[in-house]
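This is the structure I have questions about; it appears just below.
Only one protein chain is missing from this complex, and each of the others stays in its spot.
This part shows chain A:
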Amino acid sequence: MGSNMAEAHPVGFQWVMEAKARGARVIHIDPRFTRTSAVADTYVPIRAGSDIAFLGGVIRYVLDNDLDFREYVAAYTNASFLVREDFADTEDLDGLFSGYDPDTGTYDRDSWFYEGTEPPRDDDGDRAKTFSEPFQAGASGAGIDRAAEAERDPTLQHPRCVFQVLKRHFARYTPEMVERVCGTPQEEFLEVCRAWTAHSNRDRTTALVYSVGWTQHSVGAQYIRAGAILQLLLGNIGRPGGGVFALRGHASIQGSTDIPTLFNLLPGYLAMPNVSHTDLDAWIADQRTGGHKGYGYDVDAYMVSLLKEYFGDAATPENDFGFGWLPRIDGDHGTYRTVMDMIDGKVSGYFVLGQNPAVGSAHGKLQRLGMANLDWLVVRDLNEIETATFWRDSPEIETGEIVPERCRTEVFLMPAASHVEKEGTFTQTQRMLQWRTKAVEPTGDRRSELWFAYHLGRLVRERLAGSTQERDEPILKLAWDYVTEGEGVWVEPSADDVLRRINGHDLTTGDLLPSYLGLKADGSTSCGCWIYSGVYADGVNQAARRKPHTEQGPYDAEWGWTWPMNRRVLYNRASADPEGRPWSERKKLVWWDADEGAWTGHDIPDFPRTTPPGHRPPDDATGPAALSGDDPFVMQPDGKAWLFAPHGLLDGPLPTHYEPHESPVRNPLYRQQGNPTRKVYGRPDNPSNPAPPEHGSEVFPYVLTAARLTEHHTAGGMSRQLPYLSELQPALFVEVSPELARERGLAHLGDAHVVTSRAAVQARVVVTDRLAPLRVDDRVVHQVWLPYHFGHTGLVSGDVVNDLFGVVQDSNVFIQESKVATCDVRPGPRPRGPALRALLDEVRAAAGITVETGTRIATSHGVPHTEEGS
């Protein structure tokens, strides 16, 4: 669901085909019939942007028919916890939860807490929505003070227990409602329900796969929550063959979130400090809560070890280990905000490494206009991509919005070495690090990222040497002493040395650490990323292991290395029952060995090794020692999986179907139309298509979605330059159903243009039975699809599909809604130059679009959220 795995992840899909060959049933739920659907047993159509309604329907089916894995649910989730009396559900408030403030578009989340627990001191939804705070809680779980002491009803009967709250919340997500919202015929939907539940029990597990078809929505985080709730109810988490699989979009994008390039995270999902964190203790206090269970409590050791790695000997207990040298978040510095800040003249320079925002980011025009208003721009890539050439060949040249002679941005294009021209690790979807050796020397001026970062740091430090300015101190204090290879000035830093530093050292002995369990908060250990600690255990590059599967057991533990601690299945304590026995022989993974007094099994147990199943911790315990023997979710502050999230999300404790920001239909479930906390940027350069109950939505009657083809790679920088790939998909096309083709007079292989309030994109028409109209709330809704790989450079070119999308975001993690919008499709080529601007002016006028359109995020209140001065 939300994934076209066969096309976007063909190599990983071999395992789906392997499972199918062994008798697994494969179901594909997607807006279009794709190459994944072609080999699935069942294809189920769905309207883009309605997945929560679908999943909510399955949840209701499970609860209504008592098909949940009750022992698992009662013991391992927070189903029995009581929610506060003043909590009000979307059923009570017509699509809003209690605590909503229409002026800020955020929730006061106090009423969502467990009965008997205290909300944190300074919970500020408004600030959280600016700083993206909930995401930072990823590693240690959102804090709930004394959560383990919350009132519970083990019988799950209390009207305010999470289980009953869940039942009420999804009571109206009936098969009829699913059909109305999603357009999925009831029989198809019920078939999915039957298959999912029939294969989820002691002996059977069901795996759920998603990709960016789920994440890139204004309710993105809640899509994932809905999938997780369902898999928890069915006992499919922590067990072999179960799980929620987040397929990542690039070779090492998992690695780049583990050791992140995000503004609000430090390595290992540690929260980036914000302006309220005056010292290390303040930061630690903010990560912890009373009675905090599990490994999230030990953030002090992780952070101090990270600081020791960053600053080396300069980090001492006396100077707070250099905590003061870390940057502080003082506002929204997400990628889209930053681009708008460029347009507004607040940003002067930009590094773009391995990314092509001029094509690959939502609202390509906004990206290009932002980059055209910089002093300098550094682009590192394999080819001269659109992000480096926008100033001379972007669509804005034709329309006169960018004039090359007057574009002041100085562009530095740095040629990058490809993955075969450098060594290092890739971290793939399964959290597995795999070491890659260099196959060939890079040609010409191509250099590795390590080389670039190392020498950039070296040169900046040389320039700053001797500076007494406080702002330069963090750079000068960095331990920039990596092992290098080769002779002369332009040496290559050793990737092996970097991996060793990521693994971490015992600074008293100089030994490599065996795992994160040995990290200390006293400055005696260093570690570049706590979850990666152990990748160099025993002085062996564990990521480089390549033992064939024919020579080892079913979990192939000696192939590569999976974080944390080479564990293949997270939370695998849940594969055993509360007494520590496997739920079934067929699905055994880890279990309690009473004779040994330890957990054992086929995988590395994800639990304190010697904590027995019946263990009850003392009241004053914290951290791993506070875990009960039946608390499998060792990163949650209460040890339990959260069906209901009392904290940590800004848009609600439970997933709720909201229509996408741009939708052709009124929300059939609630008065509240869209996510009431979504981040909108009401600016003239970021218009929205109207959605009901606003007027004018009929100007953009179709649902637009975009995705990938197997033959190209994302924004095309790695594929449109290659003849062997370009010839396989040589042109931008738009897929339409035969029904829409007839309605709009579109001819197969003819030209058409797709129009939104942002852009018009020209594409060849491909009429196909693989798309079908849906009946949504008693009207027919057509969906159109385009691949987003094309741009204006390379062997094959085409308009930038991402220009069609605007910028609107999920409030939790700032993901943009680029998987669904509304549009019109018109036959023939699009107008060019000034005529294009005239067309866009015309459609905006026809739809009555103003800067306020789409920004009244609370349907009942009508408060527009536009930017000041707009």
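Here, contacts are C-beta pairs under 8 Å (C-beta built on N, C-alpha and C of every residue); 3 or more make two chains touch, one makes a residue touch a chain; residues count from 1.
Heads up, the rule we're going with is that contacts and distances are computed from a predicted model.
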Among "Ferredoxin", "ABC transporter ATP-binding protein", "UDP-glucose 4-epimerase" or "Probable glycine dehydrogenase (decarboxylating) subunit 1", go ahead and choose the protein name stored in UniProt for the chain not displayed. "Ferredoxin"
From A:S50, A:S211, A:Q636 or A:S726, residue that would touch the chain that is not displayed: A:S726
For the full complex, which residue in A:V491, A:A772 or A:L836 touches the chain that was left out? A:A772
Which residue from A:G518, A:G750 or A:P864 sits in contact with the chain not drawn here? A:G750
Could you pull out which residues of chain A are in touch with the chain that's been left out? 6-7, 10-11, 13-14, 17, 21, 33, 35-45, 183, 185-188, 191, 709-711, 723-731, 733, 737-739, 741-743, 745-751, 764, 766-770, 772-775, 778-780, 795-796, 827
